[in-house]
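A single protein chain has been removed from this complex, and every other one stays in its place.
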Amino acid sequence: MDNSEGYAIELRRIVKRFPGVVANDGIDLKVHRGEIHCLLGENGAGKTTLMRVLYGLYRPDEGEIILNGQPVQMTSPRAALNHHIGMVHQHFRLVPTLSVEENIVLGLDEGTGPFLNFRKTREKISAIADEYGLSVDPQAKVWQLAVGQQQRVEILKTLYREVDILIMDEPTSVLTPQEVDQLFNTLRTLVDDGLTIIFITHKLDEVMQVSNRVTVLRQGKVVATLLTAETDKPTLARLMVGREVVFRLEKSPMEQREKLLEVNDLHALNDRGLPALRGVSFDLFGGEILGVAGVSGNGQSELAEVLTGLRKATKGRVSLAKKEVTNCSTREIIDLNVAHVPAERIRIGIVPALSIRENLILKDYRHPPFSRWAFLNNKKTEENAHRAMSDYQIVAPSDETPAMLLSGGNIQRVILARELSKNPSLIVAAHPTYGLDVGATEQVRQVLLAQRERGVATLLISEDLEEIMTLSDRILVMFNGEVMGIIDAEGADIEEIGLMMAGTRQKGEEL
Amino acid sequence: MGWETWIITTLSRSLAYGTPLLLGTLGEIYAERSGVLNLGVEGMMIMGAYSAFTTAYITGSPWLGILMAAVVGGAFSLIHAFTSVTLKANQVVSGLSLTMLGLGLSGVFGRGWEGKPLPASIPKITVSGLSKIPFLGPILFEGQNLIVYLSILLVPLLWYVLYRTRIGITIRSVGESPATADSLGINVNRVRYLCVLLGGVLAGVAGGYLSVAYRPAWTEGMTAGIGWIVIALTIFAFWNPVYGMLGAYLFAALYHLSYRLQPWVSPELLKAMPYAFAILVLIFVSRGTLQKRMGAPAALTLPYTRGEE
Partner (left out) sequence: MKRHVGFKVERRPVASGRVVLLVSLLAILAALVVAGIFFQIYGVSPIRAYQLILRGSLGSRFGLAETVRRAIPLLLCGVGLTIAFRALFWNIGAEGQLLMGAVAAAGVALFTGLPGPLLLPAMFIGGFIGGAAWGLIPAILKVKLGVNDIITTLMMNYIAIYFVEWLIHGPWKGPSVRGFAYTDTFPRAAWLPTIYGTRIHWPTLVLGLVLAVVMYVLVTRTRSGFEIRVIGENPDAARFAGISQLKTTLLVMLISGGFAGLAGVGEVAGIHLRLLGPTHISMGYGYTAIIVAWLARRNPLAVIVTSLLFGVIMVGGDVIKVSLGLPFQLINVFNGLILFFLIGSEILLRYRISFLLRS
């Protein structure tokens, strides 16, 4: 859809760096007025960062933002709003105890002074709602609304402020299918009225359904910008995940031992009470690494939490070595020798203020030799610490150093040392190499492979597709809380994986 | 004493005694609505009582005394705001230390002032026309004073501001979800400072009322724990100014009646009631939906730092 009116937004050579990573690496983006433009990519591709630059939440290190032909400085969200750019975030910015109209008006200075004319507000809200089919009761309290309705409030908030450009960040991740349809209808109405919409997503169906054009980002760079009508899902999938040659690590052929973990129709809710797991089923065998691929937020963390006792399953069964363990407490699962290498290393994996020595016994302190009766055996914990530090090459002034002073890699080494010290039968490893340097990453991978040799069953959750493909024996792809497919890693087609990650079920798994 | 006279006297006295409770509660409601717990109310009240008395004595004007009480209460509360909001220190400890300071300072400086008569106190007012209204007349319009009327007028005003104006929405959002408020350009710290300041000013005035209007005199420790009842009443009022008023007058009435009710309930147990009720209210609103509907501001006692989402 070429138009001679010029672009609504042009981003030129945007660079945004964070410590250790270049989130946006010279990105060019042109968005036409009146189109729905999708930004497609995996997590870490840079889509959200880019939009935050556009919305004034971040300042770009290099590059220009040009609106309607004029270069502008986006110093803050207020500046963005002044330029008629609005953003609906993935996690809503609403105050639950306030009503819809109060939320819409929050932070606005309409020049009427401290007092509010609610009647006028209500009329304006109704007018906008009617025009775009966004019905919602202005006086309802937000906490009473369903998620889809809350999203409508967020949209109304931006429309109330008369935006021309609307950025939506993964809007459908919290919606039911019906609500998704309603959202798309709304978007089409908005566009008919002259709005421009940028839509961040990782779901191919949505791209094909609703966008005019799509820009694919990967690792901070633009891979391609295409007309939606001129492309298809397989192409997009390939562009999204890349076609690098994958280097395989030296790995002995898998000796499949007994079935260790059986997961059947697992359902669970996430922290916001929405379904996160919708009937996940799979088996895991000793001596294999099952990689869980998928864009973050599709239920992987909830899966790890259910398996380790940190979250309740609402339905379904989990058996470990033929023993039913569904909804066992965390402590029971720990005592069953399940190791958990958590994604949030610092927040839950260690106690930052305690020493390395103490962190190493964080799960084991209840058992001999670390404690007898009620008392901790300091000598044994010290011995354990020395051994762990040498086995896992933990670099620190002493074993009494507080864990918070360690580097990311060393923290992970402490966690590994602790989790693996009891010779677990099952390891749940979530994003184990995230944020680590090359050396630490390599070490972690070697450790996981060594455990595999010993017959341990490992569930490896990672956003790094390359890592999944090199380490796993089989790959399970999750999307929207469901298993899209399970395939052998050997000879896996990355395009097929990409398709599954973006919402297409594996052939033969069609419902 | 006939029944009717008895009820009228009780209600009239409740109005008088409930006024400092009301003023303190209104202020604390605003402070807590913005997310700051102010346990220094007792200290601010006693300092208000002291400064009102001494200013009134020296200048001869009880109203200057009230003004001074407001200033002193406000100054104290600014200290609390600084430690709680800017330094993000523990709000409980900060409030307690200010109460200790307030009690101590007023005790130290107030020593020479005990027993001194106050020449000019806030005059009692009788509105001749309105006081003839049956029943309500003698309660409301005989022997009360301006501060009582002002405090009553504050209730609908503060209610309206909190629930129907932009300011109120801003305050409530800061207390419920400061991250959201911040992302919409609201200056969270400034809102909290202002609300804590209002709390301190009203607490000061409440104390001043006691020493220059209610029973014009200064005694060390004369607030006798009213500040703590205010903390309980704030919860009992579900952080709503109108319920705050009802609660303040209700408990004032109970106190006034405590000796009268002695055959049925002992006065000491009656005095324990605001505190027990506050706990019951907290239990009541602890369940999910009720908490959202009527519970404490979600961010109460939690300092806010941008970026900690």
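When the chains are written out, they are named A and B in that same order, and each has its own residue count from 1.
What we mean here is this: a contact is a pair of C-beta atoms (placed from the backbone, for glycine too) under 8 Å apart; a residue touches a chain by one contact, two chains touch by 3 or more.
What you see is a predicted model, and the numbers here were worked out from it, not measured in a lab.
Listed residues B:I58, B:V92 or B:L261: the one in touch with the omitted chain is B:V92. Considering the full assembly, A:L310 is the residue among A:M208, A:L310 or A:I494 that touches the omitted chain. Although one chain is not drawn, the whole complex shows that of A:M208, A:A321 or A:V351 it is A:V351 that touches it.
Listed here are the chain B residues that touch the chain not shown: 37, 39, 43, 79, 83, 87, 89-90, 92-94, 96-108, 111, 220, 225, 228, 231-232, 235, 266, 268-269, 271-272, 275-276, 278-279, 282-283, 286-287, 296, 300-301.
The omitted chain makes contact with chain A at the following residues, 309-310, 329-331, 333-334, 340, 342, 347-354, 358, 362-363, 365-366, 371, 374-376, 378, 402, 404-405.
Here, only the chains that are shown with their structure count from here on.
Chain contact summary for the complex, chain B toward chain A: residues 161, 164-167, 169-170, 172-173, 176-177, 179-181, 183-186, 289, 292-293, 298.
Residues 76-78, 93-98, 102, 105-108, 114-116, 118, 141, 143 of chain A touch chain B in their complex.
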